[in-house]
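What you see is the complex with one protein chain gone and the rest in place.
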Amino acid sequence: MNVALAFDLGLAALLVAIAGWTIAARANIGAIVLFMVDGLLLAIVWVRLSAVDVALTEAAIGGGVTSMLLLGAATRLKDTESNPEPAKLTLLLTAGALCALVSAGLAAVVFFLPDPAPTLAPVAMANLAETGLGNPVAGVLFAYRALDTLLEKVVLLLALVGVWSLARDEAWGGVPGLRVYARPNTILVFLAQLLPPIGIMVGIYMFWAGASQPGGAFQGGTVLAAMWLLVLLARLQQVPAISLPWVRLLLVIGPVLFVAIGFLGFLVADAFLAYPPGYAKPLIVIAEATLTLSIGVTLGLLVAGPPETRLQQ
Amino acid sequence: MASFLFCAAGFVLIMVALGLVRVLRGPSDVDRILSAQLIGTGGVAVLLLLAVATTTPSVIDVALMLTLLATFVSVAFLRDASRSETEPPRMADRR
Amino acid sequence: MRLALDIFTLVAVSAGGLLFMAGTAGLLRFPDTLTRLHALTKVDNLGLGLIVVGLLPQVDGPLAALKVVTVWLLGQFSGAIVSQLIARAARRAEHQQ
Partner (left out) sequence: MTSATLFGYCGAAMVGLGLFGLITNPHVLRKILAFNVLGAGVFLMFGVIARRGAAAGLGGDPVPQALVITGIVVAFSATALAVALLVRLHSETGQTTVSSEDPPSSSGQGVRS
């Protein structure tokens, strides 16, 4: 038997086992740790599926910021941990049978996938040279499906507006309720002073390298968000109030610039988000640079949650 | 050499997966973060082994990303683990 | 020369894998949090370190080698600090009981 296939078999079995364990685990914290581990395994699976861009995203999101978000929520709700009444057996059996049916149906779809598989890879590669990018995934994200990418950033902002709108009236515009370390901790401060410079470098590298190899604005932005949150957790910087002008500016600068480039397309090229010939790469890099910054701030504030204390005047 | 590296990756994966039993047993949340830390290190090792076994250097970037984010999550988790017993969460509705 | 390097990789990576096994055994068998942490730090530093050192002859290009070493250094640095934080949290939890 092929060694690589044996490895994949073990990886797949572990992935499903831990996913099931995540669902079945009794304690919330335990379930979240397992979910985090599943995110890590998924990153390895994406590597095995030759999708390194996706692996980077999954490592950053699934194993990183989502886990932090859920852990924060689980700690807040800790007193409600115990499950009052477990679901009825009939419900469990019915749901189990129906879910097994769904899984079986999807497995059948995988089994009967057409052969040879349809693919857009040759088309994507054929026109990639025009964008000046070397990474086909970045090409798809910023050239062929640029509107999707733009709307994805808008969704992030809309989610942030949604989170903020859950604030109490008197806390609007105030400081997000991110819980930081209770007392100053010298070792943590040391970490929070040393790691962010490295992290910022990695973030910039991610977006810069993203033009020609796996990486990109989103992966870079996530690293920036994590480093910012680390600084906030260590209390090296106060959590900013959401009404501060620089916060608002950083949030929108990326999407606004991207939209501006889009409208520029009307003037110099033929359509919205069309890049003028020869300028595709510089425009995409500028858009990505500002988007990286905006994504970092947006993700950080999404994790920080709705404002809870009013602005001190 | 590639097959050996695959075997090594599989071995490390199985080992750290066994460590997950600690998540089940606990007893405290600090013990749970221990096994998460172990599997984080193991994941980095597996990714590095795969990067060399399949000669895709960009996979090293994934390992780099994982190292940074795993540290960050551990720090966040320890905030929760050390805080939850000491004080009630700060809430705006305690008025 | 090639053979010698390959054997070096074989030995170092195997040793790293064994350290992972030892770390898991320690995590499962040791009686309290601090001793488990002790087992874990060996894996963090030496286990990953041996695998990295073993991989160095196999990576192509100095840049990739540099990145692999960076991953290790970063892991070691943050592992050391996170271990400190874990130990503090464990101590505090002990005092409260």
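By letter and in written order, the chains are A, B and C; residue numbering begins at 1 in each of them.
As a working rule, a residue touches a chain if its C-beta (ideal position, glycine included) is under 8 Å from a C-beta of that chain, and two chains touch if they have at least 3 such contacts.
Please read these numbers as outputs of a predicted model, since none were measured by experiment.
For the options A:V137, A:L251 or A:L293, the residue in contact with the chain missing from this view is A:V137. Within the set A:V65, A:V175, A:L188 or A:I284, the residue that contacts the chain not displayed is A:V65.
Residues touching the missing chain, restricted to subunit A, are 4-5, 8-9, 12, 15-16, 19-20, 22-23, 28, 31-32, 35, 38-39, 42, 45-46, 48-51, 53-54, 57-58, 61-62, 65-66, 69-70, 72-74, 76-77, 80, 83-85, 87, 91-92, 95-96, 98-100, 102-104, 106-107, 109-111, 113, 117-122, 124-126, 136-137, 139-141, 144-145, 148-149, 152, 155-156, 158-160, 162-163, 166, 216, 218, 299, 302-303, 305-306 (touch as defined at the top).
We adopt the following convention: only the chains that are shown with their structure count from here on.
Counting C-beta pairs in contact across A-B and across A-C gives the higher total for A-B. Between subunit A and subunit B, the centres computed from C-alpha atoms are 18 Å apart. Per-chain Cα centroids separate subunit A from subunit C by 27 Å. For subunit C, the set of residues touching two or more other chains reads 74, 78, 81, 85, 88. Within subunit A, contacts with two or more other chains are made by residues 188, 191, 195, 198. Taken in their complex, subunit C has these residues touching subunit B: 6, 9-10, 13-14, 16-17, 20-21, 23-24, 27-28, 33, 36-37, 40, 43-44, 47-48, 51-52, 55, 58-61, 63-64, 67-68, 70-71, 74-75, 78-79, 81-82, 85-86, 88-90, 92-93, 96. Subunit C contributes residues 74, 77-78, 81, 84-85, 88 to its touches with subunit A in the complex.
Residues of subunit A that touch subunit B in their complex: 3-4, 6-7, 10-11, 14, 18, 25, 27, 29-30, 33-34, 36-37, 40-41, 43-44, 47-48, 50, 52, 55-56, 59-60, 63-65, 67-68, 71-72, 74-76, 78, 168, 171, 177, 179-182, 188, 191, 195, 198-199, 202, 206, 209, 213-215, 219, 222-223, 226-227, 229-230, 233-234, 308-309.
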